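Mind having a look at this structure? Questions to follow.
Yeah, one chain of the complex is gone here, protein chain that is, but the others are all in their spots.
Should a chain be cited, it is by its letter among A, B and C, assigned in written order, with residues numbered from 1 in that chain.
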Amino acid sequence: MPYYPFLQNILMAFPDIFRKLIRGPQIITLKDAAIISAFTGISSGCRVVDAGAGSGFLAIYMGNLVRPEGKVFSYERREDFAKLAAKNVERAGLGSFVEIKNKDIFQGIDEKDVDVVTLDMPDPWLAIPNAKNALKDGGFLVSYVPSVEQFRQFVLDCEKTGLRHQQTVECSIREMEVRERGTRPQTKGIMHTGYITFVRK
Amino acid sequence: MPYYPFLQNILMAFPDIFRKLIRGPQIITLKDAAIISAFTGISSGCRVVDAGAGSGFLAIYMGNLVRPEGKVFSYERREDFAKLAAKNVERAGLGSFVEIKNKDIFQGIDEKDVDVVTLDMPDPWLAIPNAKNALKDGGFLVSYVPSVEQFRQFVLDCEKTGLRHQQTVECSIREMEVRERGTRPQTKGIMHTGYITFVRK
Amino acid sequence: MPYYPFLQNILMAFPDIFRKLIRGPQIITLKDAAIISAFTGISSGCRVVDAGAGSGFLAIYMGNLVRPEGKVFSYERREDFAKLAAKNVERAGLGSFVEIKNKDIFQGIDEKDVDVVTLDMPDPWLAIPNAKNALKDGGFLVSYVPSVEQFRQFVLDCEKTGLRHQQTVECSIREMEVRERGTRPQTKGIMHTGYITFVRK
Partner (left out) sequence: MPYYPFLQNILMAFPDIFRKLIRGPQIITLKDAAIISAFTGISSGCRVVDAGAGSGFLAIYMGNLVRPEGKVFSYERREDFAKLAAKNVERAGLGSFVEIKNKDIFQGIDEKDVDVVTLDMPDPWLAIPNAKNALKDGGFLVSYVPSVEQFRQFVLDCEKTGLRHQQTVECSIREMEVRERGTRPQTKGIMHTGYITFVRK
């Protein structure tokens, strides 16, 4: 199994790797990375463009899924974040499947005919024209933003560009506690991370 | 790209395939398949045991993720369901990566050292001893049940067997509507599908 | 107990009455009427201004709480709705405690020094100046709207007018099923009714 050396160690299943990465800028949660990947069908062989890389978590999550024949190209305009993301990619043993690019996605996307473009940035609507050009027909464009105004502008701008809005969702996870004295949901927890918008070319 | 012929057609990304499968016994939702796979790290190269196959949706979802070097072995004791699941596997073009077995998982698991065992059945606690034997150290055992009593019994029986309960969660998706007159959550929707329990060897 | 003849019949507790009212324009849910009343402290003796009356449900709900010394004045500019609301008030036996006014609240509020003003209308920000004048110091202004843009504009306009935004909330109710085979949340249900905003003079 040459592609994922981190899995050779039994204590190194992917959720374990994920926990050991260095956290810089706020990272995407595992649940949201899961929904983004599942609803776009990211799997072995897919070619994905991602921006901004941030700490690299979403790129690494998707990089693990596109192995061994696909690739994730993750754009990050800040040099310090790009370096951190690249370091995390190496820690995850995914250097062959994730390329961190210290470039501004608003200036252009080098790749063509990609399956999915994911945008984890405050102003994803500014990347729509470049994303549309990079996507193959039927490909997915995804944005991940915390606020309502952000996904609304993204959806409206996508529709003006001729892309089809599929859905915008929130995903919530609630943990259940199993104790001797009874079973109940956790008392406190995360109420909101971000809205995920799926658009299709 | 010999492994996933269904992706050669641009209109055949995985979420599209999923919608074209034949629905027999109640199927798992995409969100729950996503969380199960994400929280256990299912990806290329993983070997997974699944039961009961039902219509085969979870097996197919995971089969797409373990390509091209992993495999999903899905047990189903009812012959009619096993045939339906096998037909769906062929429709998805995943015959090389998903094997439907018309066998009762309570009678034994043929595979050894698997990464993950998933149980989508009313009485998952009955499969704990066989699942524990089949799992490698550090491997994940997952159950998916609709009721509180079911996951409680599963968690308590797992702990008696020396397996570690990691968490039991519910995953909810709420869609947001973007209309000219405003942005708001959908009015009606799915409030509950099932509880997902993650246990580790 | 002269004030609430409908309670003299044991089958006529208030939730029963509520179900027998005539439903015209979309009515507020019991959960939202409960949260509005609880978070503003509506109880015996309170004087409340309400608009628009619609079918009169919120006015009736609050009218039952302000008995026997308080009063609800409910504005409704559409004559047909005002008649329906007045009919429902009579059915509920609350004619002494709820006055339906066929008037446009944007044109003025007759009452002064009221404890609470509730606005169940698409454009509640237009009623802010009149509501502010009608409220006593420390009184509550509440809006109930389905969309995000609506409560945002209401909050921002209130703050410009010198009113203090306390909170905007969504209230969700999820029912649990107790069956012989197990206990679980209901499968489908109401995901969203409206956002409730509380502002204070």
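Assume contacts are C-beta pairs under 8 Å (C-beta built on N, C-alpha and C of every residue); 3 or more make two chains touch, one makes a residue touch a chain.
Note that the structure is predicted; figures quoted are calculated from it, not measured.
Novice: Among C:31, C:112 or C:160, which one touches the chain that has been omitted from the display?
Specialist: Answer from the full complex: C:31 touches the omitted chain.
Novice: Even though one chain is hidden, which residues of subunit A still touch it in the full complex?
Specialist: On the subunit A side, contact with the omitted chain comes from 146-150, 170, 174, 181-193.
Novice: Suppose we count only contacts with the excluded chain; which residues of subunit C make the list?
Specialist: Looking at subunit C, the ones touching the missing chain are residues 1, 3-4, 7, 10-11, 13-17, 30-31, 33-35, 37-41, 43-46, 61, 64-65, 67-69, 115, 136-140, 148, 151-152, 155-156, 165, 167-176, 178, 183, 185, 195.
The rule is short, and it goes like this: only the chains that are shown with their structure count from here on.
Novice: Could you work out how far the Cα centre of subunit A sits from that of subunit C, in whole Å?
Specialist: 43
Novice: Quick one: subunit A and subunit B, Cα centre-to-centre, how many Å?
Specialist: Distance between chain centres: 22 Å.
Novice: Multi-chain contacts only, two chains or more: what residues does subunit A have there?
Specialist: Within subunit A, the residues that touch at least two other chains are 148.
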